[in-house]
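Only one protein chain is missing from this complex, and each of the others stays in its spot.
For reference, chains read A, B and C in written order, and residue numbers begin at 1 within each chain.
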Amino acid sequence: MSDPETRFGKYETAWCPGCGDFMVLKALKKALFEADLHPHQILLTSGIGQAAKMPQYLHCNMFNGLHGRSIPPAIGAKLANPELIVIAVSGDGCIYGEGGNHLMAAIRRNPDITVLVCNNMVYGLTKGQASPTSFQGFKTKAQPRGAPWQAFNPIAFAVSMECSFVARGYAGEVDHLAALIKEAVSHRGLALVDILQPCVTFNHVNTYRWFKERCYLLPSGYDPSSWEEAMNIAREDMEERIALGVIFKKEMPTFEERFPQLAQGPVAGRARVGPEIASVLSEFEI
Amino acid sequence: MSDPETRFGKYETAWCPGCGDFMVLKALKKALFEADLHPHQILLTSGIGQAAKMPQYLHCNMFNGLHGRSIPPAIGAKLANPELIVIAVSGDGCIYGEGGNHLMAAIRRNPDITVLVCNNMVYGLTKGQASPTSFQGFKTKAQPRGAPWQAFNPIAFAVSMECSFVARGYAGEVDHLAALIKEAVSHRGLALVDILQPCVTFNHVNTYRWFKERCYLLPSGYDPSSWEEAMNIAREDMEERIALGVIFKKEMPTFEERFPQLAQGPVAGRARVGPEIASVLSEFEI
Amino acid sequence: MLKSNKIIDILIGGEAGQGLATVGSLLARSLASRGYEILATQTYLSRIRGGHNTYQIRAGLSSPRSPGEDFDLILALDRETIPLHGHRLESGGLVIGDQEIVDASLAGTMAVPFREMGPSRTMNVSALGVLTHVAGLPLDVVESEVRWAFSKAGGKILDDNVAALRAGYGWAEKQDKGRRGLPPPGRKKKRMLMTGNDAIALGALASGLKFCAYYPMTPATSIVLAVTRFSEAMGCVVEQAEDEISAVNMAVGASFAGAPSLVATSGGGFALMTEGVSLAGMTETPIVIAVAQRPGPATGLPTRTEQADLNLVLYAGHGEFPRAVLTPTSVEECFLATKRAFYLSEKYQTPVFVLTDQHLADSLATIPPLPAETGDAGPATADPAEVQAPYRRYALTQDGISPRLLPGFSHHLVRADSDEHNEEGVIEEDPANRILMHEKRLRKGAGMEQEVMEPHLHGGEGFQTLLVCWGSSRGAVEDCIDHLRSEGIMASSLSLPQVWPLPKSALAKWTQKAEKVIFVEGNATGQLARLVRAETGIESHGMITRYDGLALTTGYIVNALKGMI
Partner (left out) sequence: MLKSNKIIDILIGGEAGQGLATVGSLLARSLASRGYEILATQTYLSRIRGGHNTYQIRAGLSSPRSPGEDFDLILALDRETIPLHGHRLESGGLVIGDQEIVDASLAGTMAVPFREMGPSRTMNVSALGVLTHVAGLPLDVVESEVRWAFSKAGGKILDDNVAALRAGYGWAEKQDKGRRGLPPPGRKKKRMLMTGNDAIALGALASGLKFCAYYPMTPATSIVLAVTRFSEAMGCVVEQAEDEISAVNMAVGASFAGAPSLVATSGGGFALMTEGVSLAGMTETPIVIAVAQRPGPATGLPTRTEQADLNLVLYAGHGEFPRAVLTPTSVEECFLATKRAFYLSEKYQTPVFVLTDQHLADSLATIPPLPAETGDAGPATADPAEVQAPYRRYALTQDGISPRLLPGFSHHLVRADSDEHNEEGVIEEDPANRILMHEKRLRKGAGMEQEVMEPHLHGGEGFQTLLVCWGSSRGAVEDCIDHLRSEGIMASSLSLPQVWPLPKSALAKWTQKAEKVIFVEGNATGQLARLVRAETGIESHGMITRYDGLALTTGYIVNALKGMI
């Protein structure tokens, strides 16, 4: 198993040729490989969408759930078995749209999971409606006058909520993205990686070229522990420049650590009903 | 109708004596009165909770909907009839918890509605569970070890999303609150007013005294148009000091303005099917 | 109405915030610890203070099945109690209230000078003192309950309350209104005292519950509070989710990972979970969903009771997949049915419901001790060593049940998919595969049909009229049967603790013996009656329905039966 594809498999996909998701998949395999993780240690959860097909193409445990709901099963599984490396991966519509409330709550909880958002700024699988991250004015069949909303800025949102780890990657920079994902997976706490992912079929505005012209790597001296710096980066106008890298980082206790129940290891698979049940029942004796 | 109670009525309530909601109701009536609004011009929507009972006690149009869903019917009604003054009022659990996704999306849309959150930092009606704004460690029957999450900071969240109008009021300062609400209602665009509201029954941490010791009014020179200033205020540690006033303000086109359909007035109540239907159908002739 | 002299009925009425539930539960506990069998029920409003609530206790030498409707003792803590309930005083009964509320000159009333007995915040405990004497309870039994209840507060609060209790008792002793007590209980049997919701929580914990997610909603919240209370001792993780959608999806994820999981909610919250139920059906993930009904539609009457969400629970979730719906008929059965629910859901790897209502959820009853069985009550997982790679999570089998492995516990990979999938759990859109997988899932339903909980027949095998009911109304229906039989009417009842799969053969067997089959349901449209007709063709000859927010009672049913039989 000396390379990512041998370890994590190579599958036929249902993506369009040229889709940025191929590169995300590649980076994800590379990251997991370099983190020395093995398929059975990993649980990938996802919602529904093009990006959400990712776990179908990666040899590991998988829970492919409902549209918008990649995060709740990830948290449930992590609480049941904190030893699993849990990664939720889905699209921008799935995680920032339908599932927005779960992301908000997850950031406040800070479970030790990684959230990868393949952000193509459009709804891919349903054929090209505007997504929360579509730029205002982005024209589609469903929004012939252009998206009528302000675009969602996931980085500013997450930084404002003091999310434990906030990063932005770009599908066009596989090695950099792989390094980011690797760091996100090793980070203790909720790690959000917003991944700019060109959709060659439905997004003719935010193309490879468009990203290439704007993306830059955060300088090596950049300090992600500064909230103010992070917020400045987060608020850069994407039409002008787009920073890639770990933008914000804050060490905090994880959600799982707050449960004494989990101190002796996973509750999943534990001997089911111990003698404690007798004393519990006895509390109701009269 | 020379005073708020004559115009907007006086009802028996189902609140506990001493509840901060009484003062919010008083401030709301005062604000509407001083804004020279009349009952039939106003639509109050709400979710479910103690605060969500507010419209029951105010003489005006009312849509008392589902828990968590005060905002979507407000937007629907506003789009149907932009001439209505639409105000959504509910609790912190309702708007920041169950309904978080709607608040996120509403801020991005910027409809000209007002959102009043009676933030008692607890679930009142269901007898005292932790809410998103409960402080980490806040102990309840449901959270005997204390709330395991970071508290939600609605002000930082809204400012980070460049919400058109962000304010914080306090039930203990009725006149100030009334002025805030009046300003929020006159503001064009989405106005979020987070209202600190003591719950005398289930929140024995964030009490009148606690608030009194920390709350201060933003100085008259404060400039809510500065995002950085606003974010600084938003991020003040509530344990230390709590600013009251209009914290952030940004003029933007409203959501309704983006619909040419609404240029000639409300679609609600319009003559139903005009001669345009013939040309629409003719597009399908073959 | 049939009422033996071995039963006493007590009603306490008052506002929320007056300590009504405190008096009620202390009295209930005292009666139970004295050795009586009790059943206590509550009605309350959707508010924290004010309004008019009641706490009712029926106590006796044998277990009461349903709440009383006429009262031996009425304690009025507010002014509304007497106008609302005064006419329900038994002859010879006693009304107790503050002297400002009741008219001292009337026979059968005790006008108490509560103000003289202590501060107003202990007035409820003074009233308990009066009740203690009148109900013929030894003071020390009640006092030790009061001490237990206020032990945590301690200090002056404890002392004040004990003093208030004694003051009330002492005052009552001096009156000559007699006592309305029960005959002394025999040798005390071992008993437990709990609510329907407690019993569900215990049933879940006794089944190896390891994960519980919820969003607060009356009348389901107290299930989760009971689980929470024991969660650390039992190694169960409990999390309050941001909404019901998250609760059910978290629970499905936790269960997938290997933690037997529970969610608890009521109608509106459950409506939000229905997509997740379908997910559990498709991914074949065990999950138990406790739905405590309250009257809808929408917010409805949030604190009252109804049985109108049977259809919702039967058909919730898009697409077709197997499920079971258990409808416990008593507090004790809440425990048993919940255990059954975990057994079925883990065995058949599918969602299973425990469907109750506010009436049962809040019913406090003495029950025989519950068994403290230990052991591996949880999921039957396969032995990873005996499973061939690649592991087929959805292997096609004769009974539709695929050997289950947990992710992370072996080198096998566990792959679950909400899309239609092949045996390995990979998305597959081919029609032939669809047929195989769809039929595999539905076969599990056929298996569950072979092991349904059988209905309870009451009244004996000889009858002309058969009343059929489900869930919480069993007690009232059975008391009604006893009453009818005492009047020479040949009626029996069949109470269903499980409505899906439907116990078809028992229904066929008993209904065909009846001249008249009458369904008794706490809803307006007769949801069980329709289900039975759809599934078996069995016709009902009448329907007794109730949908005013209150529980079905013996008197209500007897009344409604007039003219029907």
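One rule holds for everything that comes next: a contact is a pair of C-beta atoms (placed from the backbone, for glycine too) under 8 Å apart; a residue touches a chain by one contact, two chains touch by 3 or more.
Remember, predicted model here, so these are calculated numbers, not experimental data.
Colleague: What shown chains come into contact with the chain that's not displayed?
Modeller: If we consider the entire complex, the absent chain touches A, B, C.
Colleague: Among C:R121, C:R434 or C:K513, which residue is in contact with the omitted chain in the full complex?
Modeller: C:R434
Colleague: Looking at the full complex, which residue from B:C16, B:L43 or B:A147 touches the chain that isn't shown here?
Modeller: B:L43
Colleague: Just name the one of A:G97, A:P154, A:G189 or A:G245 that touches the chain not displayed here.
Modeller: With A:G97, A:P154, A:G189 or A:G245 as choices, the missing chain is touched by A:G97.
Colleague: Could you tell me which of A:L25, A:I48 or A:V86 touches the chain that is not displayed?
Modeller: Of these options, the touching residue for the absent chain is A:I48.
Colleague: With respect to the chain omitted from the figure, which of B:P72, B:G91 or B:P132 is a touching residue?
Modeller: B:P72
Colleague: Residue-wise, where is chain C in contact with the chain that is not depicted?
Modeller: Residues 45-46, 51, 245, 266-268, 270-272, 274-275, 278-279, 281-283, 295-304, 306, 308-309, 311-312, 314-321, 417-420, 429, 431-432, 434-435, 438-439, 441-442, 523-525, 530-531, 533-535, 537, 539, 547-550 of chain C touch the chain that is not shown.
Colleague: In the full complex, which bits of chain A touch the chain not displayed? Write them out.
Modeller: That gives, for chain A, the contact residues 14-17, 48, 50, 64-68, 97-98, 100, 123-127, 129-130, 132, 141-144, 201-202.
Colleague: Taking the full complex into account, what residues of chain B touch the chain not shown?
Modeller: On the chain B side, contact with the omitted chain comes from 39-41, 43, 45, 48, 53, 55-56, 59-66, 69, 71-81, 83-84, 101-102, 104-105, 259-262, 264, 266-282, 284-286.
Simple rule for what comes next: only the chains that are shown with their structure count from here on.
Colleague: What pair of chains has the most C-beta pairs in contact?
Modeller: Chain pair with the maximum contact count: A-C.
Colleague: Between chain B and chain C, tell me the centre distance in angstrom, where each centre is the average of that chain's C-alpha atoms.
Modeller: Computed from C-alpha means, the inter-chain centre distance equals 37 Å.
Colleague: State, to the nearest whole Å, the distance from the C-alpha centre of chain A to the C-alpha centre of chain C.
Modeller: Taking the mean C-alpha position of each chain, the two centres sit 41 Å apart.
Colleague: Just how far, in Å, is the C-alpha centre of chain B from the one of chain A?
Modeller: Roughly 31 Å separates the two chain centres.
Colleague: Enumerate the residues of chain C that touch no fewer than two other chains.
Modeller: Chain C, residues with two or more chain partners: 242-243.
Colleague: Which residues does chain A have that touch at least 2 chains other than itself?
Modeller: Correct list: 101, 104-105, 259-260.
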